[in-house]
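Every protein chain but one is kept in place in this view of the complex.
Let's turn to chain A:
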Amino acid sequence: MSSGATQIVGTSRAVGGAPRRRSPRGGEKLTPYLFLSPALLLFLTFVVAPLFGAIALSFTDWNLLGSKRFIGLDNFTRLAEDGDLHKALGNTLIFTFWSIVLHVVVGLGMALAVNRQMWRVTRYFLRTAFFFPFLVSWAAVALIWQYALDPNFGIATFYGDKVGIPGLADGWLLNKTYALPALILVDLWHTIGFAFVVFLAGLQAIPGHLYEASEVDGAGPVRRFWHVTLPMLSPTIFFIVVISFIGAFQIFEPMYIMTRGGPDGATSSVVQYLYETGFRNYEVGYAASIGLLVFVAVLAATLVQFLLRRRWVFEG
């Protein structure tokens, strides 16, 4: 709308400008901002301003009571020395690593297995069974698995113990070694359906002639997978890696509901630690600095992933 630039705001008639463009009330120049204003005002109020608020808070030792005191970089030196935070960060990184690997490998495996001729009923059942847990809230998922893993009456304990999975009889969630892997698997159960349907859609979007051509060239199924499927699927894999990373790095609910970070800090996560600091101990100044740490880490990792994207994603 280059013509809009020559109009004078606030006059009731368009002055100059292309005659083709009719401007009934002359406010054409303002119109885009009117359309944007609801989103922009809300965005400034609830995203931009709070971000700066959090940065300001992170230089104080405020605990919601009394007055705010400026303490310079003390919160950030505390970040560097806080053993509980480092434990939570370590747990979060382990959780994130396995979350990414398992979502890509298992999700792709399931999609490859389902992407073939099968009875309609079978396909319908599989899509339901694999995808449905994704629609269930974390609250319900966490409680279902807390009971399923109960050492006395849980079905996961009962059947898992029968097939020889170790540690279940004592309760996975009560054991320092098994509690974090248990939460990794519960998260996988909850969200694998999303990776599965995304991979399935990705597989179905690969043109069939690529497979036919490679077959003519004498490529077997393994070569076809490595030289056709994987390169064509690399944007989808990239998407699942990024989504899994962002979700896992901010993981909160299973730790909060199922284990409260225990036993003995074995399942604490950064966001759960932030919650305890800010909303249980009301150390909002320090909590804000933990929030900044999460923000910077997610931002940096996402940027790195996008830079690496050029290297390994095949843009067909």
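Operating definition for what follows: a contact is a pair of C-beta atoms (placed from the backbone, for glycine too) under 8 Å apart; a residue touches a chain by one contact, two chains touch by 3 or more; residues count from 1.
Methods note: contacts and distances are computed from a predicted model.
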{"item": "Listed names \"Nitrogenase protein alpha chain\", \"Propanediol/glycerol family dehydratase medium subunit\", \"Carbohydrate ABC transporter permease\" or \"Na(+)-translocating NADH-quinone reductase subunit D\", matching UniProt entry of the absent chain", "value": "\"Carbohydrate ABC transporter permease\""}
{"item": "Touch with the omitted chain, as defined above, among A:Leu79, A:Ala156, A:Ala179 or A:Val228", "value": "A:Ala156"}
{"item": "Contacting the left-out chain in the complete assembly, out of A:Ile71, A:Leu126 or A:Leu174", "value": "A:Leu126"}
{"item": "Which residue of A:Leu183, A:Met232 or A:Ala287 touches the chain not shown here", "value": "A:Ala287"}
{"item": "Interface with the unshown chain - residue positions in chain A", "value": "1-2, 4, 22, 24, 29, 31-33, 35-36, 38-40, 42-43, 46-51, 53-54, 57, 64, 110, 113-114, 116-119, 122, 124-140, 142-148, 150, 152-153, 155-156, 158, 189, 194, 197-198, 200-202, 205, 235-236, 239-240, 243, 250, 252-253, 256-257, 271, 274-275, 278-279, 284, 287-288, 291-292, 294-295, 298-299, 302"}
